[in-house]
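What you see is the complex with one protein chain gone and the rest in place.
Chain lettering (A, B and C) follows the sequence in which the chains are written, and residue indices restart at 1 in each chain.
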Amino acid sequence: MNNKIVYTPGPTDVRENVRLARATKTTNPDIDKDFVNFYKNTCDKIGKIINTKNDIYILSGEGILGLEAACASLTEAGDRVLVIDNGIFGEGFKDFVSMYGGEAVLFSQDYKKDIDIKSLEEFLENDHNFKYATVVHCDTPTGVLNDLSKICPLLKKYGILTVVDSVAAMVGEELKVDEWMIDIVLGGSQKAISAPAGLTIVSISKDAKNIIKNRKSKIIGFYCNLSIWENYYEKKSFPYTMPISDIIGLDKAIDNVLEEGIQSVLARHDKIAYATRNAIKDYGLGLFLENGYSNTVTAVKIPENIGALNLSNYMLENYNTLVATSLSQYKDKLLRIGHMGENARIDKILNILNTIDISLRKMGFNGKYNLVDRFNKYYK
Amino acid sequence: MNNKIVYTPGPTDVRENVRLARATKTTNPDIDKDFVNFYKNTCDKIGKIINTKNDIYILSGEGILGLEAACASLTEAGDRVLVIDNGIFGEGFKDFVSMYGGEAVLFSQDYKKDIDIKSLEEFLENDHNFKYATVVHCDTPTGVLNDLSKICPLLKKYGILTVVDSVAAMVGEELKVDEWMIDIVLGGSQKAISAPAGLTIVSISKDAKNIIKNRKSKIIGFYCNLSIWENYYEKKSFPYTMPISDIIGLDKAIDNVLEEGIQSVLARHDKIAYATRNAIKDYGLGLFLENGYSNTVTAVKIPENIGALNLSNYMLENYNTLVATSLSQYKDKLLRIGHMGENARIDKILNILNTIDISLRKMGFNGKYNLVDRFNKYYK
Amino acid sequence: MNNKIVYTPGPTDVRENVRLARATKTTNPDIDKDFVNFYKNTCDKIGKIINTKNDIYILSGEGILGLEAACASLTEAGDRVLVIDNGIFGEGFKDFVSMYGGEAVLFSQDYKKDIDIKSLEEFLENDHNFKYATVVHCDTPTGVLNDLSKICPLLKKYGILTVVDSVAAMVGEELKVDEWMIDIVLGGSQKAISAPAGLTIVSISKDAKNIIKNRKSKIIGFYCNLSIWENYYEKKSFPYTMPISDIIGLDKAIDNVLEEGIQSVLARHDKIAYATRNAIKDYGLGLFLENGYSNTVTAVKIPENIGALNLSNYMLENYNTLVATSLSQYKDKLLRIGHMGENARIDKILNILNTIDISLRKMGFNGKYNLVDRFNKYYK
Partner (left out) sequence: MNNKIVYTPGPTDVRENVRLARATKTTNPDIDKDFVNFYKNTCDKIGKIINTKNDIYILSGEGILGLEAACASLTEAGDRVLVIDNGIFGEGFKDFVSMYGGEAVLFSQDYKKDIDIKSLEEFLENDHNFKYATVVHCDTPTGVLNDLSKICPLLKKYGILTVVDSVAAMVGEELKVDEWMIDIVLGGSQKAISAPAGLTIVSISKDAKNIIKNRKSKIIGFYCNLSIWENYYEKKSFPYTMPISDIIGLDKAIDNVLEEGIQSVLARHDKIAYATRNAIKDYGLGLFLENGYSNTVTAVKIPENIGALNLSNYMLENYNTLVATSLSQYKDKLLRIGHMGENARIDKILNILNTIDISLRKMGFNGKYNLVDRFNKYYK
């Protein structure tokens, strides 16, 4: 099962030192105060990477846990919530909002473009009575990247809290939580951070904590309740047994980022994404997006007579290589190249581009150039 | 942080092959169908161990996630729920019940004894209008073991579904889910199964699934919603990205149990627990319980002039050994010896008993015998 | 130190399951009879791969230990030994021969070609009074492959024992020890077997054992004395403490070969070597050899104005990639592409060819084609 060449927009390849860290014997996370410090220290390092002094928590559960926890903790019956929607995951937030009794108001835009700030401004001028807004940083099914540096301060100006899903962007795209005034940011361990899936990262502002504290109704649920983490450090106690082995792995992945330097990591993503996009275009395939290209994932249009699913099946059967197409309406239309985290490495992208190239040729699509050759051209 | 000798009632020691399995490279759990089969196979093996043909799910989250998920999925506003309470965790179920709108009715009993079946029978004769009942198999803070073979069929006779928290018992105590007609059983990876914390095990009956399917109101929440797992295998798709590395580790831990044989594993727990209890008594310390001794954890009364917290601190400072006291009212009264899973090994229990012995002597309590010597006497 | 991309003709990349096997706790190899069986079983599996029923030993030491041990064990003062020399390692055997008192007679041939059987036949007709002959299967510094299927039976016809250095060929090239009547074959763990360096593999025939048994003088030395291994299995005892952790790793590497199937492994080497050689030629670089191309290593002539050392330095400095040039007179003339064992993988060879291509272009040598593109052309 595990001998395949995997190149998807998450879970990404996990570096050896992270994997081996996961294999070490551990202390007891419930009663060893050393672990509380260790956990806090990991959180602080994440804060450094995403440029915030806000509290950070690591939750035991997949990234979606954070999205739900933010909505569960903020939403009270009848609350109006702005759901900014230019992608499948963007729209998906409406379910969490309504599940907890809120009224989701969608601001929907072209899925081929990032959120147009002017349009949002105009919308907000007319309607800004929202408790909070949800935004997706990078919407993985299509790879569109939204400009949080503009969106979040704008919402804040209207007193609207922001909940940002940065699961597929964090560490691969710049994230300045404090400067951009983001209230709740959500990340996952398995994307550009390149640790295994199973952990959710939450950054939460004082404003968000106050809103939660001053709710009129109780939060429904415990596992998705962010307020249970309040003052864990002072109390030296967690709401439940922490997955210490996973966190030790995450900590090592974070150290890898810090050791390389977050700016170098971002530059590495940028260089590879840039060369990939241009190589794809020269080759004769189209990109799904018209603008708002993320550096973590590139969605490539696959000609209808080939089909994205056929292509991915062909690569699996003939080259033991696992790549992802997309979701819902894009399932058979887009191939996604997930050059994030440890996948944003020259040897890996080269191999995947070459496998795409030779597979397409065998399936009857003749690219104008050798794809690796084009990549070389744009990769500096 | 991780160089301590740890001997607590979970998380338990994780065997080397489980730890190394966690370090391997993996496939992509979202799109690789081989993983769906792997996951299913792990679940089937768990079913074999707990004697059930019910569906089994492995959730990404700590054991408490399962407890909440069961209550969240079953409870509708106004539902009456019987909370069987002879321990701290037993009573705790009432919070989950009321959180989701149910009315928790407590059947409370002496915390020093297991549930008396006759008393429960009498109670039910008078009042049995409950949608479901919650029972704790082994209540870790005191170690009391309840006789599910009597309790669950009795409840079922009245048409009451049973939700059993077997987190601290599963694999260390016999569990015959089908024979005992248990509707939902919850386990955790980090107790007698001896994998790291971070995974919840759920076994769910057709009756429970039907009750959930026929709810009048929607389940509040996604992460704690058991119905999202329905037919995952047929759909070859999971509700969220599975923590594959953790599951590979769990699978290996389950293999360890199957290889040793569940009956041998249970016998190993029994022999060590029996010798421990008797050695403790001969030595001159008291057991907290009067009956209902579990084979996974033994709660030992520590003389007031010593104090359980002082003793555990002494062991940590002088012998680098981490043991647990208990919770709430028992925090400074009980020392808990957690001889479950990989901790139920001769070399580990011997060392911990000896450390307790020499620590107590240095703190002024002179046991009547050498504690290891007494253990030897009863260990066959 | 260890974060480089390494692509050399050994030590080769070590697969994860081999590396993790090296990390496991072990029994005591001196007194645990289970280990004797384990060791024997590993040897038997190697025998299966190299097609022999001869005794096989695994020695604690680098491959050269085996070469010396063969010469030390066979050579007595004054013995005439035929040293077949068409490469640097081939010639090197003469030192071991004379060190132990033998008279080394060289049969030297063009280093650009494999041994010409007719010439050897003619030579032997005139002079065949040799106790044994030494032959190198694949001479790594130039990559020349000698046809053992012809050479060894020919020597045997004259009653000359054969000592074959197959360190750089075993598992990457066919080896039929019994059919080809090879008396002593030597292998190393770190080449096509793809385990770490540190172990020597020896296969020894009855004829060779008899010659050793009937020596007139004692063997000088213990560590290089092959007779100390005689009957280790019957005696359940080794001459010294076996490096059990290394052998457990080797065993897993051997299992990897058997699981893939030795014929598939050989085919994998053949396909990659073939495509590499032809891609290199189309690209405009020359191969060192005129015939006798091995499938484990390809020696490429680097234009003088570039220089092999300059090229390898450039690749290290700019692409963090470690490749080998050659030895002695070829040090600055040849770049060696070591596509053996786990290095004979598509993703790895592609990346290295691409790095060679872009490096050469930046250094001023413009290949006629994109090198990966040419590789694709020949790789079926």
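Before moving on, here are some points about what is shown:
Everything below uses one rule, namely that a residue touches a chain if its C-beta (ideal position, glycine included) is under 8 Å from a C-beta of that chain, and two chains touch if they have at least 3 such contacts.
Given the structure is predicted, the values throughout are model-derived calculations rather than measurements.
The missing chain, though absent from the display, is touched by one residue of C:6, C:115, C:202 or C:353; that residue is C:6. Screening A:16, A:178, A:270 or A:347 against the full complex identifies A:16 as the residue touching the chain left out. The chain that is not drawn here is touched, among residues C:87, C:143, C:196 or C:292, by C:196. In the full complex, chain A contacts the hidden chain through residues 16-17, 20, 23-25. Counting the whole complex, the residues of chain C in touch with the unshown chain are 1-2, 4, 6, 8, 10-11, 13-14, 19-20, 22-32, 34-35, 38, 60-65, 68, 72, 95-96, 99-100, 188, 190, 196-198, 218, 220-224, 240-246, 322, 324.
Residues of chain B that touch the chain left out of the display are 5, 23, 319, 346-348, 350-351, 354, 357-358, 370, 372-373, 376.
Operating definition for what follows: only the chains that are shown with their structure count from here on.
Looking at which positions face the partner, chain B and chain C present mostly the same ones, since more than half of the interface numbers are shared.
Of all chains, the one whose Cα centroid sits at the greatest distance from that of chain C is B. With each centre defined as the average position of its C-alpha atoms, the distance from chain A to chain C rounds to 47 Å.
Chain geometry summary: the mean Cα position of chain B and that of chain C are 55 Å apart.
For chain B, the set of residues that touch two or more other chains comprises 20, 23-25.
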